[in-house]
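Heads up: the structure comes next, in structure tokens.
Every protein chain but one is kept in place in this view of the complex.
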Amino acid sequence: MFAVEAHNLVKKYKDVQALNSLNFKIEQGEMYGFIGPDGAGKTSLFRILTSLLIPNKGSATVMGHDVVKDYREIRKISGYMPGRFSLYPDLSVEENLQFFASVFKADIQENYHLIKDIYSHIEPFKKRRAGKLSGGMKQKLALSCALIHKPEILFLDEPTTGVDPVSRQEFWEMLGRLQKDGLTIVVSTPYMDEASRCDRIAMIYRGDILAEDTPEAICNMVDGELWSAAGAQGYNLLIFLRSCSECVNVYPFGQEVHFQFHGDHENMQEKVREQFPDVILREIRPSVEDVFLNLSADAAKEKEVLNG
Amino acid sequence: MKQFIGFFRKEFIHIIRDFRSLMILLLMPVIMMLIFGYAINMDIKNAGIAIMDMSGDDMTREISDKILSSGYFELNEVISDQSRVEELFKEGKVKEVLVFEQDFARKYNSEGVAKVQILADASDPNNANMLVNYTNGIIANYLIQKQFSEFLPLQVQSRFRYNENLESVYMFVPGLIALLAMLISTMMTSISITREKENGTMEAILVSPLKPWQIVLGKVAPYAFIALSNLIVILLMGTFVFGVPYRGNLFLLLAVCILFILMALSLGILISTISSNQLMAMIISMVGLLLPTILLSGYIFPIENMPDWLQYISHIFPARYFITALKAVMLKGLGFLYIWKEILIIFGMMMLFLGVSIKKFKIRLA
Partner (left out) sequence: MDKERIIIVKDLVKRFGDFTANDHLNFEVYKGEIFGFLGANGAGKTTAMKILCGLSKPTSGEANIAGLDIYKDTHNIRKIIGYMSQRFSLYEDLTVYENIRFFAGIYGIRGKEFKKKVQKLIEKLNIQNVAHTLVGAIPLGWKQKLAFSIAMFHEPPIVFLDEPTSGVDPHTRRQFWEMIYQAAEEGVTVFVTTHYMDEAEYCDRVSIMDHGKIAALDTPAKLRETAGAVNMNDVFLKLVRPQKAEL
């Protein structure tokens, strides 16, 4: 049995299509990431999987339970951390945890071992109101609350957005340990660099899965070689490369420019050097973000053709 | 049960933590009671009056004495010039001017007709109307007595039953209970439920195994407590501060009040199921319920004086039945048999609201 299985999942709102026929399978014990920007459909998808929304078409199961029919069962076995901070800011850390434990008929003492690793970070502040916690601490509390009833599967919708890198790193390490204990974890993030934390990722964009695989394999999805140019005059370099007919997929990456080109690299180097003597070209290994840019550009073009 | 207790505790913490709102909720009945009891007194007492007596005979003096000793009026000025009337009204010192024509008693005795002019400041029409009526009544009474007392054994004696001194504070107790029940039970419940929707915490609750009735009951119970405590405060203040008599069965009185509070809570739940945010819940409770409760329930304006169509509309507001029932029990001391209809209607409304809410309560988002 798969932990999650989705068939042709479609979700529409009044005039927008949030999900276009999604298909995927998540193994038990896997850490599976949905990576994409706001508006990609991540939250709609998570809400369907946690039985909070009904899909317009298609079906999905979580641990073998249908997300529409068996919603009671799903609510018992899954832990969910919504994208928006969903704790009570006027309740203390301790009171929030107690509340969620009581709601799930869980015993904090009994299940303390599940959250100890996480909750111990915030326990010194257990009397503090949740609204006064820092971003990273809120995240840890929310995770503790989602874990207290010993779920079999965790759904975390953008748990690290806006949190400082140190807390983010800690958070991912905690998730890693939870996974080791056998929990299936489904997580979404807008940060492309967090992809490597997952066993497998699905790149999601405008309601479509652009690609699904291990982060390693995803990075090999760029056709042809990817080059980087770095120089002092970043913006002019970018404009110049755009104007070259042999260059495609020219994108700024910080002070560098990533691009692909047809033809010989010696010639390319020379052409660039004529204008920008200090610029060095080097071939690079694509990052998840490079792949996303390439694939989403194709997807956007395809859509325009279809709509056009 | 553990789930419910957890929910209930959390809800209580919310209320206690929001200290300012809690204080408002608890002090509101006291303040409103004092305002309605003392400040907004609808009875007329000691209205300023000026008298222009061009006759100055025994009869006009007797009439003047009657009027001034009635308690409704207080002599502000005796005037002798008609032009002073306008000035007095403008200064706002007097609400009414009484003008006796010359040779009042003589004309009355010989011709049977004598003129007295009553001028009232109608910038406050209700008030003016009442003053003129009082004056008319006093004069008429005087004339009847004068005419017939010697040879007619008939005496007109009017008495107002159930509220002998026409104290409006008696009227305000039922009205205030209705108003506060609406305010606290309906508005606060609807706001507190929609707040969870707005804050996104509803999402976290919905994914739990909590059942809808557990969520709703947990949200409602604390407000029921507050509403009950307010009810007790109002009733106690009514007797001890304003001397409102409770003539009927106290248990019946409480039962009617509790039923009404439960109805108001169900209404609050219903509002929360149809509104998506706090603002909307507040507007529906305020405009749709609170104002009609004040205006159309017979609390301030008598329903009998309203145009027909408004009277029909007033039937849909539960407060109307509650006030009727409560007045019957409280002031007239009537029993269940006299108010079962009202009770049934309120109960029916409660069941309707609850039924629709349970049907409409979403176990999912959107």
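Which chain is which? They are A and B, in the order written, and residues in each are numbered from 1.
Throughout what follows, a residue touches a chain if its C-beta (ideal position, glycine included) is under 8 Å from a C-beta of that chain, and two chains touch if they have at least 3 such contacts.
Keep in mind the model is a prediction, meaning the values are calculated, not measured.
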Touching the missing chain are A
Can you work out which residue in A:E73, A:E170 or A:D199 touches the chain that's missing from view? A:E170
Can you tell me which of A:L45, A:M137, A:L178 or A:V222 touches the chain that was removed from the display? A:M137
Per the touch rule stated above, subunit A touches the missing chain via residues 36-40, 121, 134-137, 161-167, 169-170, 190-193, 205, 234-235, 238, 251-256, 289, 292-293, 296-297, 300
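The definition used in the following text is that only the chains that are shown with their structure count from here on.
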Between subunit A and subunit B, what's the gap in Å when you average each chain's C-alpha atoms? 59
In the complex of these two chains, what residues of subunit B are touching subunit A? 2-3, 5-7, 9-10, 13-14, 17-18, 199-201, 203-210, 363-366
Quick check on the complex: what are the subunit A residues that touch subunit B? 47, 50-54, 71-72, 75-76, 78, 80, 82, 84-91, 95, 98-105, 145
